[in-house]
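Note that one protein chain is taken out, while the other chains of the complex remain in position.
By letter and in written order, the chains are A, B, C, D and E; residue numbering begins at 1 in each of them.
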Amino acid sequence: MTDALFTANNLWLMICTALVFIMHLGFGFLELGMTRQKNAINIFFKNFFVITMGILVYYLVGFNLMYPGFSDGSPGILDFAGFGLSLPGGESIDYAGGGYTYWTDFLFQAVFAATAATIVSGAVAERVKLEGFMIFSLLYVAIAYPIVGSWQWGGGWLSQLGFHDFAGSTLVHSVGGWAALMFVYFLGPRIGKYQDGRTNAIPGHNLPLAAAGVLILWLGWFGFNGGSVLSAEPNATSLVLVNTCLAASAGAIVAFLVAKISFKSFDLTMLMNGVLGGLVGITAGADQMSVIESIVIGGLSGVIVVYGITLLDTVLKLDDPVGAIAVHLICGIWGTLAVGLFGDLASGSQFIYQAVGVGVIGLFCVITSSIFLLITKYTVGIRAKRDFEIQGLDCTEHAMDAYSDFQTK
Amino acid sequence: MTDALFTANNLWLMICTALVFIMHLGFGFLELGMTRQKNAINIFFKNFFVITMGILVYYLVGFNLMYPGFSDGSPGILDFAGFGLSLPGGESIDYAGGGYTYWTDFLFQAVFAATAATIVSGAVAERVKLEGFMIFSLLYVAIAYPIVGSWQWGGGWLSQLGFHDFAGSTLVHSVGGWAALMFVYFLGPRIGKYQDGRTNAIPGHNLPLAAAGVLILWLGWFGFNGGSVLSAEPNATSLVLVNTCLAASAGAIVAFLVAKISFKSFDLTMLMNGVLGGLVGITAGADQMSVIESIVIGGLSGVIVVYGITLLDTVLKLDDPVGAIAVHLICGIWGTLAVGLFGDLASGSQFIYQAVGVGVIGLFCVITSSIFLLITKYTVGIRAKRDFEIQGLDCTEHAMDAYSDFQTK
Amino acid sequence: MTDALFTANNLWLMICTALVFIMHLGFGFLELGMTRQKNAINIFFKNFFVITMGILVYYLVGFNLMYPGFSDGSPGILDFAGFGLSLPGGESIDYAGGGYTYWTDFLFQAVFAATAATIVSGAVAERVKLEGFMIFSLLYVAIAYPIVGSWQWGGGWLSQLGFHDFAGSTLVHSVGGWAALMFVYFLGPRIGKYQDGRTNAIPGHNLPLAAAGVLILWLGWFGFNGGSVLSAEPNATSLVLVNTCLAASAGAIVAFLVAKISFKSFDLTMLMNGVLGGLVGITAGADQMSVIESIVIGGLSGVIVVYGITLLDTVLKLDDPVGAIAVHLICGIWGTLAVGLFGDLASGSQFIYQAVGVGVIGLFCVITSSIFLLITKYTVGIRAKRDFEIQGLDCTEHAMDAYSDFQTK
Amino acid sequence: MKKIEAIIRESQFLKVRDALKNLGVKHFTYWDVTGVGKEKQPHVYRGVNYESSAINRRFISLVVSEDLLDAAIEALLDSASTNEVGDGKIFVLPVEKSIRIRTKESGPSSL
Amino acid sequence: MKKIEAIIRESQFLKVRDALKNLGVKHFTYWDVTGVGKEKQPHVYRGVNYESSAINRRFISLVVSEDLLDAAIEALLDSASTNEVGDGKIFVLPVEKSIRIRTKESGPSSL
Partner (left out) sequence: MKKIEAIIRESQFLKVRDALKNLGVKHFTYWDVTGVGKEKQPHVYRGVNYESSAINRRFISLVVSEDLLDAAIEALLDSASTNEVGDGKIFVLPVEKSIRIRTKESGPSSL
């Protein structure tokens, strides 16, 4: 390992960190655009809170809970390397085989952690009580996310089992998605969403910005998946990027065609969700798949996301304004299982490992989410007052309008 | 060539790929902002379609049509290396002299290809029939763009002749621009654009987002031109970036001054087009020019783009809502010819090579566009129904509003 | 130094240049969102002017005024290496110890220079006369900014003294901030801002885009601070990024809590300013601080920025629509002084060097700004006509509406 | 024929719409306005607290025949009220003529 | 003097404007409203199909002198009609006074 290679590797990871960071703008735009104007300030407030709190909390406890350095023979379930951060010492080039420095490692992981919480943010939009959301997401990023992470990326029991989750279809997206599901279940739907058994559409107020958000998220995925190679190794990174982009493209095309057939219109929101579904779907196995397998996985994600949204929205009556649960949870599960079905690792036993991972993590997330939600509910509360929700959270919680003085000509 | 240098080179190309990718957001914002609100969903639908379809089609046929590996002695006009992609095998470091991997090559080229189709999208906005646009752009990206590309970047006859087009003033921008021109010609103007010999302005609905789009496009050009060095060679890449930025700046300043003198107002749209004109203008020769020559080329692009838009809009009565033809076609031609007039290659014979390239490619694009347009016109049709156009394509084709519930305070 | 390391280093600086470039979109969105709709075109016009003029002028005189290559024994106050740019010759790898090429150096510095002028743009928004702003910012970027820069980064007297300003808390942010302060002082407040001793809020028209601007600025800071290491040295760069992100996060959380306590609402604008304050605050010492010190500096910036804005806005009655003075000037001063209080350099004498730098530069900026403002005032004028200001600068100076045809559904 | 102008809270709009529907009023027109009145809304912007008396309201314009007038007013009063300051107003204006553009028919049947 | 309130399709607006212009009506005021009526518009959002009876309309407010009234109504009826459900309505209201702010003149000459 030369200095130059170390420098190039680390540089790649830093860039990927920046790209994952800017996903928070993507999430922000997506949520903003798919919700109503009266909650626009609230959306961005939540998003800013999640990214800034997320980084701080991950610094304080998350990183050392996720990468505790399980000792040999440890069951690999729970360990903690102490509060805060400190350079481990010695030549940094040895830290991760020359892939990146300690600091890069931390920051890359920190922006990932914040992502999991942001997923929740979208699903609970327009009715969650701000303080409740803050407390829940703090607990979730501080405790639930890093513990799950330690099982696999921290070298714990799941990684020893043989579970494979390249960049986090399960470890990031499903973990966020499970919390979103539980939170939505505890919260109930927005006022007016379901009436007399009917499902009402509550259209978002700024679809162009939502669309921009999706493109920014896709850009961020260059870093999300590309950085998960954990070095800049040319073949691995570039194949991962190709697989990522092909899966996103296939998801988009399939989703819009399925939507066109099912709903008889060129539905931009479904196309957008197809992109995201494809991205989440390929995330677990982007390093294992051939290009053609990536297209298949992405394309099936496009089908899954369209029907997933409809299922949640109109059958299960779980009100998720941005479709976060379908995209992150359902496609995350699909992508994780797909590693057992396609690609270099595909095998019956691999499929079982994947299913075990999905199941155990799901159970853990459901339980911890429920506990945190109960704590939050019976302290500060989780649902905004009825009046506040009707008037909009911007003027009631923030005393501010998003577009004061906006006039039409 | 060390591993480290290979890694750094490939890494640069991957980043440039990401930057070119995000140009699609730039194009989206630009088109969105310069058209009317009633077509906003349609704009982004087209843009999403182009980038996702573009990547898939370029995977399926485009790449192997553009880089068929002409055999020695081949006339270099048309060849095809088969459907899909497969790693050529052997040490990847040999693939392109250590500049990048096979996968990086594909993805970088794929996002370029989609760009050519996006150029068309802007010019035909607000009246094109969605299905017609989809079929045309599919055919164009699958067939016309890669064949032209093979002539030069694929090692075909133009490159053997001595034609020089560094990053695609002609191969990308003019190729897109010719299709835009022909499509606009076949389509006719938007209803209300020309009345009783008068040219009406149809102002866009969101100029701030259009301006944001231009800055994002400029950012993308760091990758578009910077990546076209095809390695991270420090001097070449950094000179290219300097030339690119100086040309864009000069284009902007000159365009706004020309517009101020001609139209007596500080016209932001012209300044924005000046940036884009400067960028397209320098694209063919960014590797050949000294900084001062880049400023001259960019500045002249600024003049050309202002008068070009006016010429097309009010004299030729070609209705191009975003000015794509003036920016991409006219400045693309200018930039290509400029390689024969300025910079290290400047010479009479070089100018002739450049003119031959411009002319033959122009002819080829006009002919293939016309064929594709005729096919499209007599199958699914190219123009939206009169009613649909008047009501807006969002509610008629997409059954959706871009800004439902947007309220003024 | 190998070629590979040189390539990686230079590549990092080029990417950082692109990131600093895109800060101009961040500034644009921030200013746009925090001002009224009737001046939206004007905002972006100023921003486009600043970045394009800035690059050109920095090419013409700025770079060689800032990096004149003071001869040994020179007092290091003023020198000029001539107009334009030319490759210094010799092996480029020697140019800066393999950190970057001559061209990269120029472009990185050029986008920095434009930043200083953009800071002014926000503070004077909604009432400045366009021509006056153009002339002032041209003079400031051409003369004031590079002279100050030469004292420290150009190897002049301040650097010899021992002043430390890593990435420009003072050299960029305060230099911009002082000009903003003086310009605001000369201009006076917007009509309607202060009435009968009362301070009126003039809410911005698009806070979601303002929030997006802040996230884009933060992204840009990865390059602003990361690039100021002037190589891609893994440990230094990654520590700088960690410090930068932690300071921003701490600034945000502290600012919103302070605002919540003081003003009883979850004030998104203050949270956003907390992010920016934290970023400016850590800029001077991002290379010197431990992570915990960065959090402290960022957190205190969060306090400072909230009270700073209130002080300027309601006590000093300096009308700064975007809070540029509090963010860039006050937090810039704080960050610079903090280098004497925290981190590896902290010492009494260091604190004095820092204070000397802050003081002398402040004086110089105040004087040059005043001179340039007087020149501008008595030639083209600095304040827009009363009528123009009331009607809005878009329709009076630009004859254009930002959102023509925007309709509410 | 009379024209009813009702200035109501946006948040009551759905209730009002349904109340009118139940009454058989199938046609009306509305838009968003700013109301200045007794209700004040606290605002904070960049640390400046202020009370704005300019509140978002919805303006409903509805032309009804004489015989429906009282029922429509009743329905509006019921559905638009929250009993808190700021509930709004109803005004009744005379209308001399009403024409349906499509059929050119005029009079009460055109409503 | 009478006030004409016309609720028309946005897509007919240019024709209406020109028709009024030809008639010599140089002044009027308009804004965008939402109309609830017989016309329905199909919508799809994230897979949920729904019909919205809330349609974009343009509201024209125009005060004319008695003698121009019939011609103005005629012009509106002609230019605003597409003969499909949703063409809108015209209402006529009495106006008691009209004043031009600039000159303070009142009566028909101020229109």
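Definition applied: contacts are C-beta pairs under 8 Å (C-beta built on N, C-alpha and C of every residue); 3 or more make two chains touch, one makes a residue touch a chain.
Keep in mind that this is a model prediction, so the values were computed, not measured.
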Exercise. Using the touch definition up top, pick the residue from C:G69, C:G192 or C:G359 that touches the left-out chain.
Key: C:G192
Quiz prompt | Residue in contact with the excluded chain [from B:T2, B:S290 or B:T310] | solution = B:T310
Quiz prompt | Interface with the unshown chain - residue positions in chain B | solution = 199-203, 259, 262-265, 267, 269-270, 273, 306, 309-310, 313-314, 323, 408
Practice problem: For the chain that got dropped from the picture, name the residues of chain C it touches. | Solution: 192, 390-391, 395, 398-401
Quiz item: Of the residues in chain E, which ones touch the absent chain?
Solution: 3, 17, 26-31, 61, 63, 93-102, 104, 110
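As a convention for this text, only the chains that are shown with their structure count from here on.
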Quiz item: For chain A and chain D, what is the smallest step count along a path of chains that touch one another?
Solution: 1
Quiz item: Comparing B-C against C-D, which pair counts more contacting C-beta pairs?
Solution: B-C
Quiz item: Same or different for chain D and chain E, when you check if over half of the residue numbers at their contact belong to both copies?
Solution: different
Self-check item: From chain A, the most remote chain by mean C-alpha position
Solution: E
Practice problem: Farthest from chain B by Cα centre, which chain is it? Let me know. | Solution: D
Practice problem: Between chain A and chain B, tell me the centre distance in angstrom, where each centre is the average of that chain's C-alpha atoms. | Solution: 33
Practice problem: Determine the centre-to-centre distance between chain A and chain E, using the mean Cα coordinates as centres, and give it in whole Å. | Solution: 50
Practice problem: Give the residues of chain B that touch two or more other chains, as numbers and ranges in rising order. | Solution: 2, 4-5, 7-8, 11, 15, 206, 398-401, 403-409
Practice problem: Would you pick out the residues of chain D that each touch at least 2 other chains? | Solution: 32, 43-45
